[in-house]
Every structure is written in C-alpha cells, then in structure tokens.
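A single protein chain has been removed from this complex, and every other one stays in its place.
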Amino acid sequence: MTTLTKTEGEKAPTGPDSFLSVRDLRVRFSTEDGIVKAVDGLSFDVERGKTLGIVGESGSGKSVTNLTVLGLHNPKSTTVEGEILLEGRDLVTAPEKELEKLRGNKVAMIFQDPLTALSPYYTVGRQIAEPYMKHTGASKKEARARAIEMLTKVGIPQPESRVDDYPHQFSGGMRQRAMIAMALVCDPDLLIADEPTTALDVTVQAQILDLLKDLQQEFGTGIIFITHDLGVISDMADDLLVMYSGRAVERGSVREVLRQPKHPYTWGLLSSMPRLGADVSQALNPIPGSPPSLLNPPSGCPFHPRCAFTGEVPGDRCSTERPSLGEGRAAACHLTAEQKQSIFIDTIQPRLR
Amino acid sequence: MLQFLIRRLIGAVVIMFLIGAFTFFLFYTVPQDFAALSCGKNCSPENLAVIRENLGLDKPITTQFWEFMTGIVAGRDFATGHCAAPCLGQSFSTGEFVWDSILDRFPLTLSLTVGGLVIFLIVGLGAGLLAAWKRGTVADRAVSGASIVLSSFQIYFLGPIVLGIVVYQTGWLDNPKYHPFTENPLTWAAGMLIPWVVMATIFTAQYTRMSRSTMIEQLQEEHVRTARAKGMKQSYVFFRYAWRGSLIPIVTILGIDLSALLSGAVVTEFTFDLAGIGRLAVDSSLTKDLPVTMGVMLFGAFFILLLNILVDLVYAYIDPRVRLS
C-alpha cells in the first residue's frame, strides 16, 4: 500500500512515489523556562495525491512539524535538525529565497481559523491573486480572473462580485472556502491542512471536508491533514501517523490504525472518545493523567507514566529505553506483537462497542 | 460612513458649545472687575462705566454669553467697529479683535505642530520599524535603549541645552524665529528647526517604542504567517501585512496625543520665546482677558475635534471593517 516504510534516522533515498520525506526531524525552541523539544526524531513520507493524517493532542508537535516543513518557524529561537526532502531537495538547509518560491506554489497551507488567517485589510480576491501573480508571473487581470475561477470552484456564490469583498463580509464556512481557493490557486503538489475545520460548525465541516476530498481528486494534490479529531481523520486520510509528545508512536494505513491499533496511546484515544455508534451503557475509558511537558519529557517511552500496560513489559524498559518505531505498519511500544494483539482483542475491543 | 461623519460633526458643534459655556461661566466665578483692570490706576467712576458699557460688561452674564456665541456665527458690532464672523470678541486689554490676533499667531503654532509631527512620525515610526525588523540584534537594542533615554527628557530641559550648543556655543544656527513660509521656505525651516527637533524628540521616543511593539505583535498574527506561507517576500509581508495592522493602534494613540502635541507646542513656544497661540492663551489668562481666552479655547478645541474626525477618516481608510460597517 504505502511507502511509509523508512526507519527512524535512516537517510535512504525516498520511494518512487514519495513526494515529501521527513527524516529524523528534531525541532527545539529555546524559551525562558528552558528548551522545548517540540519534535523529537520524527520520520514520515507523503505520496503524491494521497492524504497523510497526523493526529495528536495539543502539544504533541503536530503543528510545529508542518510549520517547519515550510520554514515558517522563528529561526532565531528554533533549531531544526534532520532532513525534510521535497522531491529530493533538503528544505532544512535551503535558503529563504528558495523556500519563498516553494511556498504557496508547490506546497500550500490552510490554517485553522480563517478569520484570523486571512488579512482583514485586503479583499479576498487580492489575497487569492497575490501568490498566483508572484509564482506564475500573471498580470493583475489574469490573476483576478483566476481568483474568480477558484472561488467558483470552491462554491462561493456570485464569485464575480464576492471577489471584491473583504474576509469579514464572508461567513465562517465561506472564509474557509476562500482559504482553500487561495491555497490551491497555484495547483500545489502538497497541501498542508492544519486543523482546517476545527473552528467550523459540524454541518459546514462536512461540506469543507468533502470539498477538500473532491478537489484533491481533481488536482491530484497530496495532503498532510493535521487534526485532533479521529473521526475527521478517519474520513479524510489514507495513511495515519499518531503523535505523542513530539514523537510518532504509531503509523499505518487509516484502516489498520483505527481498526487494529497497536499502541496503548491509540487504544486510549479510541476508548476515551464517545462515538455515535457506540453502546451508551459502555463507560468511556479515559487515559489517566495529562500530556507531558515538552520541557521535561519522561524518560524512555514518553507515554509510560500514563500507560496501563507497563507491567506487561519485563524490567523497567518502558521508563528507561525509548521504543523505536519499526518499518511500515508499526507502533513504538515495548510490548511484543503477540501481547499487542491479545491485549487489543481481550481488553480494548470490548470497550469500543 | 457619511451618516457617521455627519453625526460626528453635530457632536463636535455640541462639544464646542459646551466648552465655550464652561470656559465662560468658569471665568465669571473669579471675583474680579474686568473693567477696573483695563481702566488702570487712576480710574474715575465715569470712566469705569464707559469701559463697562464698551466691553458689554453691564449686561447680564447670560446675555453676554449669548452675544459672544452668536457673534461667532453672525459677527457683531462693537463701539470700535464691526467684527465680522467668525467673531470671537474683542480683547479687554488691547481692544484688538480676537480672531485677528489668533490669525496672526496661528501660522507659527501650526508650523511648529505640523513640523514636529512630521519629524517624530518619520523618525519615531522609522526607528520602531527598524528595531522590529532587526529584532534581537544590536540595532534593535540600540534603538530601544536610546528611546528610553530620550523619553525621560523634557522640552524645557532639552531646549536650553540645544540652544546652548547649537546657537551660542557653535553658532551653527540663529536663535529660533518665525519667518512666514510664503516668504522663504528655507528661512522658515531654518528658523523652526531647533523647536521642531526639541519637540519631536520627546514624542519620537514614545512612537519608536510603540511602533516596535505593535509591529512585533503584528508579525505574530496569523494572517501575517499566511502571507508568508503563500510565498510572499519578507519585505512585502512586513510592509503590506504587518505594517498595515500596526497602523491602527498607532493612529489611535496619535488621536489621543494631538492635544498633548498642542500643549507641547505651548511649552516649546515659551522655551524658545516664540509668539504663537500658546503664548496668547497663557498671557490672556494671566491678564484675565476673557474674550481672548475664550477665543483661544474654542479655536484649540475646534482644531482638535477637526483632527479627531480626520483620524476617524484615516481609520476607515486603513480598516475596511470600519469602512463597511
């Protein structure tokens, strides 16, 4: 199925279809309280035309990772190590000029809150046309025509007149549509969507998610879809990466990860989440405690202080030794494959009815 | 927008009327015979009565106030002749029409204020932008440090020092003096340069710090990040996106500072011994010359209100959310 098969830290050439390859990415911020290890040894690949879902709670490093891909982090307080290979070119070491040519062109981004992510001072049309003029060298007139075309595509009514409106004259859903139009205006190969529907109402969210899927079909765009919502990811993604405390703890196809999860954290997420199809008499099983501080992450496996299954692992490996994420379909956990299988079937699955 | 403007103008007229009334009646709470003041030492009761009648002081206070206010709109007649609208009355002490004295003095104050304003906006905002652009570098620290030092200065302290160095010690410039702009722009600028710089210094420091901090705030806004994510050049993002947003708080503060700027002009006029409106205001209150005080108060208020409406228009220009609401 996928080429999500690289081991951590490996610097192998990327697979034939792999458009973006992140290898052993480490991102650190220096703050007043100390060094924040926002991302710690992360590797993943994105295929052309496919969607990689990245799921995690606040502070898991999922958003930081993707700002780093485009070099949008603050260079003064942030150190980035590892490789971000876009068609074989390393973006970590690329100069700002080169990144500027990529941004909005080959790689575009959609942010969570379209109200704050669009400038209140310029018309929607201008904001869509800007990157088109910059990257294609189109004239003002051509860019405007293109903006209208894109607005039509994303379903803005009367695009010829709405193109001159300001973002505050749009409703929340319309603003996110405009944001999508802006991101797709140069037909990018990769779209990074950072919680694009979290600020929207559920019926609008459904429209936007379907719109993204349909546009992906038409444009053949690869998508990195970042969210905290497993339901949304289940709907959107082909492959899935579960992040916890700046690391990837599980990866595989969406179907595999959600139907046969192998990591205790993924188990915890699934069994703490109420679902429409679940049995209401079945109590939720929350993960105890809170997510760790990235200033001082736990030793060994970062999930061990909240994990119910550390007793199954001999010795104190969980608290001393960092489990590695194997190749392909994998979970970074010291439990053996048989243990994972039997715990899931005996303990976890009954909770998910 | 037009409705908003009309409403603001009506409001301005009401405020002017209230300011006028307040000043007028406050003046009369001072137990003082104004006629006696202008009559001099050896004043006969007959003389006093004549003066009183000439000045209109024999009428009830409310009538005097009414005549004063209607004079602004329609003009009025004095014993010495007709005073055309806008008539702000006649000085108790000199007999001059107040409007004429104001017109006489206004160009100086206007030159002082506008010149100072232009200098501190250019230097202050420029330095702030530079510091924000080079945040965390030596340049940033130098600008920030200098602005803190400068902001602790006062006009009456800085003025004599500058005079001492530039005029008396080295003789680079002449003592500040007002030459009308229409005569020779160069001599005009040369004469005003020292007061401009001294007055602007105090404001420059404040605006440097403000523009630096609002810029840094704006650069962290999400829409600024979006602009970068679109591949726009750093300088484009800086000036088109972040700068546009930081203008709003700056214009707000500027609107509030306009009256501070006028009082800064008064202090500057005193410091450099220039005969402007500020001078006129202070002198008239000391000599209890009611019409002049009234005139200057109303004129100043009118000016500030006008500028505030201008600030609102600038707001609407900068922010479409204001314009289209």
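Labels A and B are assigned to the chains in the order they are written; within every chain, residues are numbered from 1.
In this section, a contact is a pair of C-beta atoms (placed from the backbone, for glycine too) under 8 Å apart; a residue touches a chain by one contact, two chains touch by 3 or more.
By definition in this document, contacts and distances are computed from a predicted model.
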Choosing from "Transglutaminase-like putative cysteine protease", "Fe-S cluster assembly protein SufD", "Branched-subunit amino acid transport protein" or "Dipeptide/oligopeptide/nickel ABC transporter ATP-binding protein", the absent chain's UniProt record names it "Dipeptide/oligopeptide/nickel ABC transporter ATP-binding protein"
Where A:Gly34, A:Gly231 or A:Pro350 are the choices, the one touching the absent chain is A:Gly231
For a quick check of understanding: of A:Glu96, A:Asp201 or A:Glu327, which residue touches the chain that isn't displayed? A:Asp201
Per the definition of touch given earlier, which of A:Glu57, A:Glu142 or A:Asp187 contacts the omitted chain? A:Glu57
What residues on chain A make contact with the chain left out of this view? 57-58, 152-155, 157, 171-174, 177, 201-207, 209-211, 214-215, 217-218, 228-232, 234-235, 255, 258-259, 268-270, 272-278, 280-281, 283-288, 290-291, 352
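Note that in this section only the chains that are shown with their structure count from here on.
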Averaged over CA atoms, how far is the centre of chain A from the centre of chain B? Could you give it in whole Å? 55
So in the complex, which bits of chain B are touching chain A? 135-136, 221-234, 241, 244-245, 318-321, 324
In their complex, what parts of chain A are in touch with chain B? 70, 72, 76, 96, 100-105, 108-109, 111, 113, 116-121, 130-131, 134-135, 166, 168-169, 182
